[in-house]
Every structure is written in structure tokens, then in C-alpha cells.
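Note that this complex is displayed minus one protein chain, with the remaining chains in position.
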Amino acid sequence: MNRSWYNRMWSNTKACLGIIIVISFIIIAAVGPIFFEDSNAYIDTPLLEPSYEHLFGTTGQGQDVFAQTIAGARSTLFIGFSTGFLVVLLGLIVGSLSGYFGKRIDNALSLIINIFLLMPGLPLMVIIAAWLPPGPFSIMGVLVFTGWAWNARVLRSQVLSLRERDYVNAAIITGESNTKVIIYQIWPQMLPLIMASFIGATVYAIGAQVGLEFLGLGDVDKVTWGNNLYWATNDLALLTGSWWTFVPTGLCIALVSFGLTLINYGIDEISNPRLLSERIVKSRLPDLFNRNGSTPVAKDLFGK
Amino acid sequence: MKLIFKHILYVIIGIFSFQQCTDSTTKETYNGLVVSQEQRASWIRNFNPLTPGGSARWPTSAGIYEPLMIYNSMKGEYVPWLAVKHEWNMRNDVLKLVIRQDVSWSDGAPFSGKDVLFTFNLLKKIPAFDVRALWTYLESIKLLNEYEVEFKFSSIYVPGLDAIVGQTIVPEHIWSIIEDPVKFTNPNPVGTGPYTEILKFQKQVWELGKNPNYWQSGKPKVEKLTFPAFPTNVQATYALINGEVDWAGNFIPAIDRIFVDKNPDKHHYWFPRAGGSIFLYPNTTKKHFDNKAFRKAISYSIDRELITKVAMYDYTVPADITALSEGMSRWRENKKRKDSWNIFNREEALSILDSLEYSFSNKNSLTDKDNNEIFFEIIVVSGWSDWIRAAQIISRNLRDVGINASVRTYDFGAWFSKLQTGDFDLAIAWAEKGNTPYNLYRGLMSQKLVKPTGEISVLNWHRYGNAVIDDLCQRYEKTSNQSVIKDIIFDMQDIFIENLPAIPLFAEPSWGEYNTSRFTNFPDEHNPYAQLSPNNVPESLLILVELEPVK
Amino acid sequence: MENKILEINKLNVDFLSEESSITAVKDFSMHINENEIFGLVGESGSGKSTVIKSILRILPAPGVITKGEIKFKNQDILELGESELSSLRWSHISVVKQKALNSLNPLLKIKNQIIDTIRAHEQINTKDAMERCNNLMDLVEIDRDYLNRYPHELSGGMRQRIVIAIALALKPELIIMDEPTTALDVVVEKEILLKILDLKSKLGFSILFITHDLNLILNFSDRVGVMLEGKLVEVDSAEIIKSGGKNTYTKKLINSIPDVSNYNQVKVDKNEPELIQVKDLVKNYSRHSSFFSSDKFPAVDGVSFNIYQNEILGLVGESGSGKSTISKILTKLIDFDSGEILFNGEDISCISKSSNLLNYRKKVQMIFQDPFASLNSIHTVYHHLSRPILIHRSYNKYSKKERDQIVEKEIISILEEVDLSPPEDFLYKFPHEMSGGERQRISLARALLVQPQLIIADEPTSMLDMSIRMEILDLLKGLQDKKEISILFITHDIASACYMSNRLIVLKNGKIVDSGATSELINSPNNDYSKLLIDSCESGWFIKDKSR
Partner (left out) sequence: MSTSVQYLLKRLGIYAIAGWAAVTLNFFIPRMMPGDPVSVMFASFRGKLKPEAIEALKNTFGFTDEPLLNKYISYLSHLLNGELGISTAYFPERVSSIILSGLGWTLLLVGISLVVSFIIGSLIGMIIAWRRDGKLDSILPPSFSFISSFPYFFTAMLLLYFLGFKLGWFPIRHAYNSDLIPGFNIEFITSCLHHVFLPASTLIFMGIGGWMLQMRNNMIGTIATDYISFAKSKGLSQKRIMIWYAAKNAILPIVTSFGMAIGFILNGTILTEIIFSYPGQGYILFQAVQAQDFQLMQGIFLTITLSVLAANWIIDILVLILDPRTRK
């Protein structure tokens, strides 16, 4: 069953494009920094136009923008993906507990979820980030602390609906322990949703992290995309007309998030049966297909 | 009075305009001299010059109200203002001030010594107002006659003169009836200064008009001052570049390219270096830093040229060996010295380290006698990007001599408490300011100021104490004879250079920009009658009375 | 010769897939005469509803009509354009669906949904439209002020009447009824059917009727068509079909209707030790008729009964009578509000700690109604059957390899017991690779592997096709004898309950209305509700005067 899921994933243009974009960024992030040993080095006069020698030109301080973008990719993506993972993990655990056990536990946990959802994220992040010593792990902590509730809500509703299924009750009656029921019976059925939440959480993590670093609340000594933008704006980049110091980084951030969103589209289109069947009819009978009209009549379809 | 917090606000967001700045229709046209000194999202109506925390609007304490005398850092002398003359008695423990006559408050009431008496007694009554802690060495104050005031000292403390003459004077007939002056926002101020009339006050802009009864006839020549609210340094910079601001005190990176080239004959700036230096503080209580030779090796290995060029955009120069900037060059004793640790000399640094039996491990990183590697952390305020860049350059320089130094940024509160409690290896910070180097050297080396690590110490964060310096300070505080003062300073200077308690990096400039399309007679390098920057209060009052509209 | 309202000949419908396509309906031809009730019967998946949807061409993707013609008053629907088609729909042919609640837009008042339909076909001002609505409401005997209510505020029966009223709004010549009364309980079902007949006689429309309830269709319709795998195997008058018709499949279908007569005569003597004693059990649910209003209503209201060892007890009741709540309570999936339940004399409400809960689980097992939902589509048969063995028996003294062999041997023996041969190639099958009957056998095997003392069978056969229903019932009965387990057989179909159980209990709205040995209860039911239940699966229960 999941083999067809896999090649359907590839056949879906959106998902395929998304995977290519994300994979290429991961490769760049993993391999790239090896070529530039110290991206912080002052190698040339500041604010040089992009040239053959410096693909993206130099920053206000004479550092090579291309090297910094590559080096920045590694830490930004690392924090983005690991935060995304932690956010979904926490959301899944809280969602499963409250969805599965119901009654008192559910009321208590969903109250907590509601509280976290209602609290405005950025002001809290700004205060916490100013309190924790700057660095990637405090940013991760802040993002997980303020970001898990949304996923918890989504996953809880899915667990609630799966909880009523007969095979879950059957497993309980045969004597399976609660944790085993959740892990073996409920979670495998939720894989597409968990996958989509992970991708959504990663996009959130990357965006929020860059936002925090941009405000100078990250560890400005580290080279990350957020910090690159922070330094660019500190040197009043555009005021000096040097767009190359921050446009490439902005584009990279956008491309990664866009790639991830495309994958989410792909998952959605694959797992939505109705869209699939309509697409089949459209591809087989393009002129007769009427999406909201009546059933097509194709008398000579197979020359029967 | 409040030096803007350039570094914090400067961090916020860069703004941009294209090379040829089109005369965009969004240019706000203000009438009156536009000053960009404070950076606030919206204006709060508060003109109380004595407010602790200095949240009164600029130029309350040196524009609406006036101090007794103004110290001109460019000329290095006191300019008599509300007080005409000052005299010490023989034992330097009684000070007499002669108060200027025919001065009146902006509501017409006469100004006299009674107001001065009232102001100083108000400071005594409300300690929160006594920000310069005068009453720690003052005993009493009395009127000899209507225009002569006598200050009696409890202990001889000649440097107290700076604090006394720098005190802003408030009208007795208004303030005596205010029951809680601390929380008094003084919405409609009555002062002796050149500008006292509040013409317009809104959230986004306020205007300050001329004082009808100003004591200097014919001054000020500019009708009124206008203050639009620029919340971020970026917005202020844009307005300046767009020609909407006449006088500003912003830090602007690559200022020639962004500001001057826009309108070369009208856009000017002048960054005089009249203050002290920015220092790299080694924590002398820690291993390695307790040895002055090691400190000198570190100083030799630092490339100050690169720091000023890259981190400070060439706005300043590497620090002098005396740690005094040009503005204080008259206090530099130029004589042949054996130490030249302020010059970048990596070989000298390595030879010193050799002589101290440090050796190099295989990974060419330095190891001490019992050969474990040396790790330091340079702490600096997150958001103060010019200092952060300086720290990054220093960490790279130290790595070249085998010392592994990493840069750690902290939010201001966290950084400052680590600094004060001595919980750091290396730190970049400012030094104590004053009219003479006495404050600087005392702050760096006075034994009395050394506090054990863990306890908050307001000065001497690097915990270096030298007993000789303390008796020099004692003698300095006792004398008002200028030549004796000079010798004491020179002795302190020698001890500083010999022991290098803290490593000076570069001179601290003061930021000042102006636009001569509508107003002129700003001070600059050819006519340095005062420091240009509006941030330098009360000296900015000297400029306020000199500016004039272009004919 | 009556003139034909609708004539379908050689209709072929295919469902497309990426490359190929599956033929769902093959050369389907039939006609419906004026003022006639035509019944279409066949097992699920035989293509009944595909035909219905093709008539009005509302068959969703990937369905495509590939051949044939559908003539309505000598107008071929397949040739019509979109606009003619939508003007034909409802004014001439309308549809009544099974789950009436879903057919009504939850956010529009009943009044607007009726006026919508009329306005789609006629220009009419609001006053006349309201007039038409009131007449329709009187026609289906529903109070007029329900017009201003929303669908969720009406009961099941009322909603069904509203849908019928909407169907009659434009006085169509043909009404298609797709399982109109399946979801309703037998009493309401009877009223609705009588109302339909009465309206038919008044307004003279013809009906195309579909249901899987063989008994009902044979009595209700004039002519009956039998479908098998997309083909119409036989069309004839109801009487001929009822007597078995000509086609072999029709014969097999007819005699697969369980009738109450061959009931389980075996009586159980009372002095066998009781396995379970239930004393005035009460369980309240807070019915969320609207989003949050929580008015409590008793699902189980003071029920007391015993289950003896080695006995099959039948628990009969309509949907909503509380029978599945009882099953959930006995398997400790939910707890109960008051009353007492003793299992081998021990009160089960104090069993909660995981250890003795596991012991209790060993003794009580359950098989479920929907074969598709009772097995997790992710796991293989081996996984489903190995779990109960590994949980309840300790093999720690064996090595892993030995343990797997023992488990596999055990699974193969149980598969043989539930007649799944050859057992080996069932081991690694996924649920979606097996038929409904096979899946039900697997879940039965899962229950037996635990060697329980009591199996609760909650509607085990109601979702299965007629033909294999009897096989499963016989399998269950055989295993019960062989393993001396007692079975609590829960169902709404009294016929299969009589066939299986030694004793019967009849449940209505959470209360026991009748109980006793099967033979006594069948012959002399002492409560008119149970009498109606018994009659409803008699062949002649639905006396109607066809001539009218």
C-alpha cells in the first residue's frame, strides 16, 4: 500500500518540486561549509558588488556573503528541523494523551493547550529570549515553548476520532496496554497528518527563529541566516544601496519554506481521494469532464 | 542631559533609500530647527530637569533650564553661565560662587541666589534628585548676599566643583509649592534658558519657542526648535539624509556614502574625540590576567588599526598609550617610554609569552606551565554591533597567538551584572568620564574601589587596586593648584602605563551631524567652539545660543 | 400495455482508474411503468446505487456512463445538456435518500430548503411559495411551525418525512427511493411506508425502490429486479421472485432469508451455574442534541439479566435501544452509573488495577459489527492473532525462535477452526486483501485465541451479505458447542437471534420488555412490541392492497 503512496508522491508535481528544493538545501547546508573554513573572515573591502570572485558580493564588513549564506544554512536548517521535530513530538504526546484518555485528563490538557494558544507568541518570545543566554538552544527552547500548542490541538482531534474505531477497542479488549495501543494502533493511522504537522512546524520554526535573530535576540556571533539579515540591516544595507547583502539570504529562507509547503500540498493532494478520482476523469476525458456538472457520457470510450 | 543610548536603539532595523534620493512626496516639511537627539516611539510631556532616570525631554536641563557653569571640553575650561565666578578659600574647603545679575525667569520673575540656595536644599531634601551625590561631601550652603552663595565642605574634595557648577537651577517661586517634585512632570516649564515656550505638544511632534525674557540679549537667533518623533535610529537616519533634520546625534555606518554624498555642500558631520577610550577589561582576579606581562602580551597582539577601520568605520583612531583621546591631549605627558603595548606587534607578544614559559601544543594553541590550553570568553552587549565586531576581531587576533577566545553576547542587563560582579574573563566596556583624567585613572586603579568578585562594584570591574594611586587621589582632591594637579595626573599616567590594568582599544568619538541648508554657525573642526553632538549635555547649550538661520 | 415512464436499455457504467477501468454496470435494461413500484435488490456492491445515480447523472467521479440509453418519456437523458438536465431533475424525477439528516443543509431552515427547490424550477413569489410549503407539510402530516426550524431540531422520522415532502414538491412522475427507511426503527418504518403508499395512490407517481432488506422489498414492490455483479439476472413480478424465481442466484438469495420458524429448540436448564449476573444496571448519556446542551437521558435504565455457562443468550433491540452500551459495559470499555454486575460471583466494577483487569480480559472477549473497522489496515493477520497469545501466555522460558514457532502453530490451528483454509497463505495477508466474511472469521479467531469464557457478539453478521451470513452464524454456533463458551448474541434482526440463541431478551429504549426461552417467546410473545418485531420478518407482515 505505501509503495503506491511513494510513487504517487513523486508523480505529484508539487510534492516532487518541494522535495527537490528541500533536499538540495539540506545538501548545501551539510556539505557547503566545508569549502569555506571561516565565513566570518574579513577577506575584502566592504560592500563589493557581486562579482565572479564573490558570487554574492561582500558585507558591510568585508565578509563574503556567499560563504555566510552557506554557513548560515547549516545552523538555521538544523535549528528549524529540530525545533519542528520537538514541537510535533510535544504536540503529539499531549494531543494523544488528552485525545486517548478523555474525561478529566482531556479537560485539563485541553485547558493548557487553550492557554498556550491564546498567548500571543512574539511578545512572550521577546521576553524569554532576552532572559535566556543567547544561543541556538535558547531559541529552540523559546520556539518549542510557544509553538507546540497548535499541533497539539490538531493531533488531539485526530486521536479523538481514531479512538472510537473498533480496532482500537478490539486491541484494548484483547488486553493491550494503553501505550501499546496508542503507538501500534493509533499513530500509524495518523502518519500523513504527523508528517504534515512536522513540515508546518518546521516552516514556523524557521520563520520565527529568523525573526528573533533579526531583532538581535539570537547569538549574533554565530553565522545564521537570521544573523546575516541582522548584520545587513545594521549596516543600513539598502540605505547604502547594497541589496546583495540581504536579498539572497531572504530568498533562501523563502525557498526553503516554499519547498516545505509544496511537500505539504503534495501530501494533501495524495491523501484526498475525491481530488484523485476527479483528476483521473479529467486526464482520461478532458473535453467531457465537467467538475461540478453531471456524470459524463462517453459512448465510444472503449469502442465496446 | 541624557546621552542617548546609541547602541541599543541603533540595533533595531536598517532602512534604505536609493542612491539618487528622489524628492519623494512623503517629505514632511517642518518649520523651525529640527533636532533628532532622543529616539522615542511617541512623546511624553515631561520637562522636570531633576527627574531621576532622565526621562525629561531634551533639552530640558540645558536649554529650558541652565546650569551654573558649563565645562567646554574643546577649550578645557569653565564657561561662566548663571554663576559668573568661583573662588576657593585657602584650605579649599569653602567655595564661593558669584551669581549673575539682571537674569530673569521666563515668566518675568527675577533670578537670584535664593533660587540656587533653594535648588541645592531641594537636592538635600530629596536624595533621588542628588544624582551627583553632592551632599556626601557638602556640609551646608548659605547666602552671603542676594548674588553670592557659599558652599561649606564636610571634607576637602576639590573635584566636587564639577558637580556643583554643573547643577541645573530651578525657580523657587514655582517649585517650592510642588508637594511631590519627584513625580512632577512640569508640563509648562518656567526656566532661564534660551527656549522655554511649549508651542505645540503632540504624540508625534512637539515645538519649543524662544524665551521672551532671555538674559543674553539678541540670542538665540533661531525662532523655535521642532522635535518629530523618530522611534528607530534608522528612521532618524533616513530623515537626516532626506534633509528633514538640521541637527542630529545618530550613529550612522558608512556616513560618507549614505549621508554626505547625498548633498556634499550642505550635509556635514564631525566626530570629535573628546572623551576617554573604550577598553578591553581583563579580570585581574583570574589566572594569567593577574600577571601584567601577560596583559601586555595580549595588548601587543591586538590589531587596533583593523578594529577602527572595520568595526568603527574609520570614525576614530587607535587608543593612545595614555588611554586619553585628542580632546584631552593636554594631559598627555609626552616622554620617551619603554612600553609601546598600544602598537600592534605580534612578535613582541609571542616573545613575552615565551618568557612567561607558555609553550605551543601540537594544534598550535598556547598551553601554560602545566600544559592545559587556555580558553577565554569575551563578553559584550548583544545588539551593540560595533563593539561585537571589535570583539570578533580581538578573538581572531588572540587565536593567531594561540589563545582560544570566543565571543559571547548577552542582553544588556545580563552583561552589565556579569561585569559588575566580576563574573567574566575579558569584557569590552567604557570607562569613567570626567573633565580631567582623575576620574578615568581613579576608576581604573583605585584600591578603595576594589570589591570582592560576586559583589556588585560600580567601577573597577577588573578589580585592580594600587595603593599609590589612592594617595595620589587624596592629594589631588585636596589641591586646586593646576600645576600640582598636572604632576599628580602624570604620576597616575605612568602607573597606568606600567601596570596596564585595562587595555585601551580606541578613542570614543561623539556623534554629531548637521545640515546647513536652513541654519548655520554649527561648531566643526575649523571652528571648534564646542562639541557638536547634541548628546553632550550641558555643552550643547553653548551651541543652542550660537545657531542662526541662513539669510 | 401500461405506457413506460422510464426505459433503460443496455446501460453500461465504468469506474475509471489511471490506465484501465472497472465495469460496475453491464448491459442493464429494464423499464418502469406508470404508477408502479419497481424494486431493485442485490447484495452490496452489485451496482444498485450506481444505476440509480446514473439515471439522474449525479454519479460522482470516477464514474462514466459508457453505453446504452435512458429514456424518460422518450427523451434520452444521456443526450441532454446541463440546463435541460437540471430542469428535468426533481420536476420529473426526484430522490429520497437513506440518511435523511445528511441530505438537508444544516444551516438553512426547512422552509428555505423547500422554497429553494421550487424556485429552481418555477418563478414564484414568496406568498405562493409559503402556501405550497404549508400544503406539503400537511401532506406528510408534520406541524407547520417546523418550517422555521433547522434540520438538527427534528427527529429521524420527521426528517425522513421532510425529505419525502421535498421530493413531492414539484409532483414528479418518478421518485427514486434509496434505502429510505433502513436507519429507522421498525415502528416508524412501517408508518413511513404506509404514508408513501397513501401518497402514491393520491398523486399517482411511480417508485423505484432499493433496499438490502429482502423481506421488505418482496412485500412492497409490484415488480422486482435482482442484480448480481452489475448485471440484472432476473426481472419478474414480486410473487414469482418470492417463490424463488427462475434464476439460481435468485433462489439462493430467497432461501437465505432467515425466518423465525427454525428457531433453536435447545432449552437450557436454569441450574447451570450463572456466569454473569446483572442487577438493575443504569447508564446515563448526556445527549448533545445541540452543541453543548447536556440533558441527561438513560441509555440503559434498570436492566437485570443473567448469562449461564455454555449458553447463547440473544439480546434483541432496535438501534438506540442500549444494546451496544451493555456490550461496552460488560467489556469494561465504559463504566456504568449504578447497578451491580457479578462475573463468576465477583463484582467487576472494582476490577481496575491492570493485573486483575488483564485476568478479566482473559475471560471476556468481543467481536464487532463492521468487519472493515475491526482489523487495523496497517497490520497483517499474523500480527492481529499473535498479540492475544503473547499478552496472555508467558513463553519466557523459550527462546525467541521457539516462541515464534509455537505462536505460528497456534495461529494455524485456530485458522483451521474458523474454516479459513489453507491457513498458511492467510498469515501475512492485509485486511484490505480479504472479504468481509474472512475478516469476521479472523476477528472471531482473535477472540477465541484468548480462550475466554464469554464472547459478546455485537451484530456480527448485519454488515455481511445475505449469502455468507448463515455460514458465519453456523460457525459461531459450532464453536460455542465445541468450546463450551457462552455467547451474548446482540442483534436487531430477530430472525438470526432466534436461529442462534437458547434464550432471548427484547430491549426497547433501555428497558427489558420481554424475555424467555426462544421457543416460548416466538410462539407466545407476551409484549406487543416483541410481537411486532417477530411479525416484521414474517413474509406477509406488510398487508397492503396493491390494487388501490
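The first chain written gets the first letter, and so on, giving A, B and C; residue counts start at 1 in each chain.
We take it that a residue touches a chain if its C-beta (ideal position, glycine included) is under 8 Å from a C-beta of that chain, and two chains touch if they have at least 3 such contacts.
Values in this document were obtained by computation on a predicted structure and should not be read as measured data.
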| item | value |
| --- | --- |
| Omitted chain - touching chains that are shown | A, B, C |
| Among C:L11, C:A24, C:V51 or C:V95, the residue in touch with the chain that has been omitted | C:V95 |
| Sole residue of A:G99, A:G121, A:P136 or A:P296 that reaches the chain not shown, by the stated touch rule | A:G121 |
| Residue among C:N105, C:S304 or C:N359 touching the omitted chain | C:N105 |
| Positions on chain B contacted by the hidden chain, ascending | 1-3, 5, 8, 12-13, 15-18, 21-22, 24-26, 28, 30, 40-42, 44, 46, 51-55, 127-128, 130-133, 136, 163, 182-185, 202-205, 228-232, 235, 238, 383, 411-418, 420, 430, 432-434, 439, 458-459 |
| In chain A, positions touching the absent partner | 14, 111, 114-115, 117-124, 126-128, 130-131, 150, 203, 207-208, 210-211, 214-215, 229, 233, 238, 246, 250, 253-258, 261-262, 265, 268, 272, 274-275, 278-279, 282, 291-292 |
| Residues in chain C touching the chain absent from view | 56, 58, 60, 86-91, 94-95, 97, 99, 102-108, 116-117, 120-121, 150, 152, 166, 290-294 |
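Heads up, the rule we're going with is that only the chains that are shown with their structure count from here on.
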| item | value |
| --- | --- |
| Chain centre separation (chain A, chain B; CA means) in Å | 48 |
| Residues of chain C touching chain A in the complex | 12, 14, 16-18, 21, 53-54, 56-67, 78-79, 82, 85, 331, 333, 354, 358, 361-362, 364-366, 368-370, 373-379, 387-388, 391-392, 430, 432, 443, 446, 450 |
| Residues on chain A engaged by chain C in the complex (per definition of touch) | 1, 165-167, 169-177, 184-185, 188-189, 274, 277-278, 280-281, 284-285, 288, 290, 293-299, 301-302, 304 |
| Residue numbers on chain B that touch chain A, as the complex places them | 10-19, 234, 237-238, 241, 252-254, 257-258, 306, 310-311, 382-383, 385, 388-389, 391-393, 396, 406-411, 413-414 |
